[in-house]
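Structure record follows, encoded as structure tokens.
Complex shown without one protein chain; remaining protein chains in place.
This part shows chain A:
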Amino acid sequence: MSRSRDVFIVSNSTDELGGVTAWTHRTARLLQERGHRVRVVGIHASELKMALPDAPGHPVTALYPAHPPTPWAPKGLRDRLRVQARRREAARVREKRRAVQRLSGIFRTADPGAVVLVTQVWAMEWVGEADTRGHRVIGMSHESYDYSRASHRYRWIRNHYSALDRWLVLTEEDADSWAGDGMNNVGFMPNALAGLPEVPSPRTGRCVASIGRLSDQKGIDMLLDTWALVAPQRPDWRLGVYGAGEDEAELKERCTELGLDGSVRWKGRTDDVPEALADASVFVQSSRGEGFPLALMEAMASGVPCAAFDCAPGVREIVRDGEDGLLAPAGDIGALADRLLRLTGNPRLRDALGERARVNVQRFSEAETVRRWEELFDFLER
């Protein structure tokens, strides 16, 4: 085992509801268990709190009590003359300077050679100005290249991460895309699987499960269209939709329109994923965009074979088509329905794919991921 280090994990928020926060605290716990001195820093505390497990074993600091104001960009002459806006801006800058000083102070508590992990590019606004001399700064992006490319974060990443020692995306394919845009300091690090359930799903229930927020990005509308093609041929099968979200009413309406009320079960939000997967025999994912989907990994860990849209490199990385799951071209409803029909119609295929999935997905196990992190820390010291 390598020596213990000081590790600072800096993210946008300490307790915002979302995947990155969960990742932050889980990684902090893992590194702590390996003997590293971990400290989590959030730029701000959030209003929409995430239900964090009992008291974290690592110190958590938020630089701002709430989301800091965004910089003022005056438009036109009249805007420039607004005294109040100017004063607000000056106050913002003062606050920011103070926050940066505090961050520098936190970094200085560690001896040189510590690692600063920046989980989201926005936090670089503060980390970039703070004093990180002697430490190694590692940036991260938790979304696929295409998703960044379509948003303002593409420019932010280029501006903030190009001067770093190393920054990480989720898959090698994403890293290649970034390298093609001239970012040569990019590496990759997959997300870790939370845990392996003791008992895999028996795969006996005639239920197809889908887990995800009911929002446009997760493509539940396409899932319903797909199910409309599957249901007539598999009258004894049910589709269990886990999750809640802003599109719920609209989706339920669509479900009724398609005449699927008999075979679709709206299960609501779930906190116990293995439990939800226990009575499912097939898992389906119909997202429009993904990073490195945890739900897919969890389904595989439960030994449930997956059918998914091949919408991002992360999906391809987790599921090997035909080996431990089935992939359909992104957006091709007919193809996804075909995959579901194959899985629901063939118990032997389900068993073969499910068993293999449970074994294969362990390459993303926590132990394996921590090993990769340790390797990376060593690598950056060479």
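List of remarks:
Throughout what follows, contacts are C-beta pairs under 8 Å (C-beta built on N, C-alpha and C of every residue); 3 or more make two chains touch, one makes a residue touch a chain; residues count from 1.
One rule holds for everything that comes next: contacts and distances are computed from a predicted model.
Remark: of the listed names "Cell division protein FtsX", "Pyruvate dehydrogenase E1 component subunit beta", "Amino acid ABC transporter permease" or "CDP-glycerol glycerophosphotransferase", the one matching the undisplayed chain in UniProt is "CDP-glycerol glycerophosphotransferase".
Contact with the chain that does not appear here is found for just one residue of A:D332, A:E355 or A:E374, A:D332. Screening A:P65, A:G180 or A:G262 against the full complex identifies A:G180 as the residue touching the chain left out.
Listed by residue number, the positions of chain A touching the unshown chain are 165-166, 172-173, 175-176, 179-180, 182, 184-185, 187, 216-217, 222, 288, 311, 329-334, 379, 382.
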